[in-house]
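Here the complex is missing a single protein chain, while all its other protein chains stay put.
Chain nomenclature is as follows: A and B, assigned in order of appearance, with residue numbering initiated at 1 for each chain independently.
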Amino acid sequence: METVKLTIDNKEIEVPRGTTILKAAKELGIEIPTLCYMDLHDLNIENKPGGCRICVVEVQGRRNLAPTCSTKCEPGMVVKTHTARVLNARRTVMEFILSDHPKDCLICPKSGTCELQDMAHRLGIREIPGQEFAEMSTYRKDTSPSIIRDLDKCIMCRRCETMCNDVQTVGALSAFNRGFQAAVGPAFEQNLEYSSCTYCGQCVAVCPTGALTEVNHVPQVLKALNDPTKTVVVQTAPAVRAALGEEFGMEPGTLVTGKMTAALRALGFDYVFDTDFAADLTIMEEGTELLDRLSRHLKGDKTARIPILTSCCPGWVNFFEYYYSDMKDVPSTAKSPQQMFGAIAKSYFAEKIGINRKDMVVVSIMPCLAKKYECQRDEFSVDGNPDVDFSISTRELATFIKQANIDIRNLHDEEFDSPLGESTGAGVIFGNTGGVIEAACRTAYEIFTGKKLERLEFTELRGMEGVRSATLDFDGTPIKIGIAHGLGNARKLLDDVKNGKSEFTAIEVMACPGGCIGCGGQPLHHGNSDIIKARAAAIYTEDRKKPLRKSHENPFIIKLYEEFLGKPGSEKSHHLLHTHYFDRKDKILVKK
Amino acid sequence: MVSMAKFFLEFTVEESCGKCAPCRIGNKRLHELLGQICEGKGKLEDLDRLKNMSLVIKDTSLCGLGQTSPNPVLSMMENFREEYLAHVNDKKCPAGQCKSLMKYIINAENCVGCTACARVCPVNAITGERKEVHLINQEICIKCGACFEKCKFDAIYIS
Partner (left out) sequence: MSKYSMHLLVCGGTGCHAAESDAIVCNLRDEIEARGLTDTVQVIKTGCFGFCEKGPIVKVMPDNTFYVQVKPEDTQTIIDEHVIKGRKVTRLLYKDPSSKEAVSDSKHMDFYKKQMRIALRNCGFINPENIDEYIARDGYQALGKVLTEMTPDQVIKEIKESGQRGRGGGGFPTGLKWEIARKSVSDEKCVVCNADEGDPGAFMDRSVLEGDPHSVLEAMAICGYCIGASNGLIYIRAEYPLAIERLKIAINQARESGLLGNKIFGTDFSFDITLRYGAGAFVCGEETALIHSMEGLRGEPTIKPPFPAESGYLGKPTNVNNVETFASIPAIILKGAKWYSSIGTEKSKGTKVFALAGKINNVGLIEVPMGTTLRIAWFQWPSFSLNLQ
């Protein structure tokens, strides 16, 4: 590889050609501060508009200071990162940025996790000159079902734009206005609700300030918990247990399943259940649908559409309802685990404990912000009573636990309640990209071939590549699997399906990079993709620890079918566990 | 010269694309500070701030727009520093451009009481009987300069 030699702060270094000064300095242990820059290298995501100008340094021979995030090393370059000129410029630029930022840190939802706050602290800013006559750029606040936009706090780092357009190809957010009034939002400054937004929440996940935050549903949950007439049932998604600990200072990748269960019980939930149970149920329904379509397809039935697409991810559902509404018959009709759980809790379980569904409140703890929108969909309610009442994110749960004076670190592990808390390893891996299809294959293989699956871990389906594919051998029948995480990657596979070029039997899509573990409601990763990888590893550890690792072996699932549903794909199953899709463009127009 | 620099800044504030912080916010702050100085609210230390902000904007902006926008401020401060000093120290605008710092005054010796100025004043700030010395009410005057232009007897001057 071609290399270049340069000097940074009097230290010599040799780096491959094309390396930025920022990265070269990092190798020398020089941490140049950055604000707008973000590099999720494992996921191949980089944001470097060179807009904040915080990372500027002096390069000998250049007239102006150079932004290190986007200036490449050149042979013989002499770089100084902390001259008086550089430090003065950095401080002055930071003062500029702060002069147009609200000073309500005390009550800002991002307080404590705000990167702008951190930077002000790091640079030791103590006053902002000229503040008394400084005009502020102000904008209308916008609240959607999942996301709140407070653009007064936007610093034009453009990370959300990169996520929304380059990574997710959703195209809901882009810069509008120019000069001092420039900010990022939907076209024509529309509400997010009326845009192509899928509520995937990746914009929220990367926003350095309080400009993009989630809608807070904790107060409603608290109210329900304090209502003696309500039975409050909680379900927790697989990815939550792999990330919640980070909010309490634990190492990324620490599993807190037992402590989380104990904390939820301490918060006062009447039943602490697991979405993993519903994930196992999803496999039964989705797997059956897959096998049904596959066998009909193999017999030459032209109406059986192959590939089948997973439908667990609500951000992904929103995406294809908007951009591929002509392909509504391709995805599986199975509801997402969250909604399956809600439907079973408010029917089967409510009957079992002898209460009316109206007296039951189902709360879900999700890594995801799109779940907030999903549980508010009309088709997921009965007579105006939603199957899932409130969905709160991992971050919201963490603040809730802190507010309730619970020291989660010192809680003893507790088990989920039965029956809706019992799950297999297959349900757990739903949290990772590739996990849903791996879980489905564990079950589908045994049902399709009638043989016992010897090797449970389909490692060929795992990894962080944006688009992956593998061919599995179902006893002589090749099953081609496609996997995409990140909606931009999904679009690639979808376009092939649309053009009739797709060779896959089944495709798994998760809207967020990394899958649910990298969702918008998780503890903030602040641009460190190692955190996402650590969570993924934790999920697989949890799977290995489970005695049962195939959904169809979950005894409580078997019992549910025996007592209540009949068999997978039955009429009752269809009524409770399957859904249909809409053209979201039409829906948005009607709403408008 | 101060108001001239402000005029140029107004243009760059308007035309900045908003991508980089020094140009987006810095030019705005520069413009605001010049506004303060034009209104006679500037302090001596503001001149240092003005210079520092200008240099940083030049030094850190992404494209040619921000890299050149403070040039009028810098070059005018260098070549017409006395004008800036007059603004902040004496609260005076030697060029008679800053409306807040100027007054139109009628020179009683020259005024013949022709009433032309009173008739042209859009806000009726000038009073006086025919053939008597007129007076401009500074509270009402908007400093449009119409009377100044109109007077044929050089009876109105700017202070």
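The rule is simple: a contact is a pair of C-beta atoms (placed from the backbone, for glycine too) under 8 Å apart; a residue touches a chain by one contact, two chains touch by 3 or more.
It should be emphasised that the depicted structure is a prediction, and the values quoted were computed from it without experimental measurement.
Enquirer: Just to verify: which one of B:15, B:45 or B:132 makes contact with the chain not shown?
Expert: If we include the chain that is not displayed, B:15 is the one touching it.
Enquirer: Identify the residue among A:19, A:47 or A:71 that touches the chain left out of the display.
Expert: Only one of A:19, A:47 or A:71 touches the chain omitted from view, namely A:71.
Enquirer: For chain A, which residues reach the chain that was dropped from this view?
Expert: On the side of chain A, residues 49-50, 67, 70-72, 174-175, 178 touch the unshown chain.
Enquirer: Write the list of chain B residues that the hidden chain touches.
Expert: Residues 11, 14-19, 62-65, 68 of chain B touch the chain absent from view.
As a convention for this text, only the chains that are shown with their structure count from here on.
Enquirer: Residue numbers of chain B touching chain A in their complex, please.
Expert: Within the complex, chain B contacts chain A at residues 13-22, 24-29, 32-33, 35-36, 49, 52-53, 56, 58-62, 67.
Enquirer: Going by the contact rule at the top, pick out the chain A residues touching chain B in the complex.
Expert: So the residues of chain A touching chain B come out as 49-54, 56, 64-65, 67, 85, 88-89, 92-93, 96-97, 99-100, 129-130, 133-135, 155-156, 175, 177-182.
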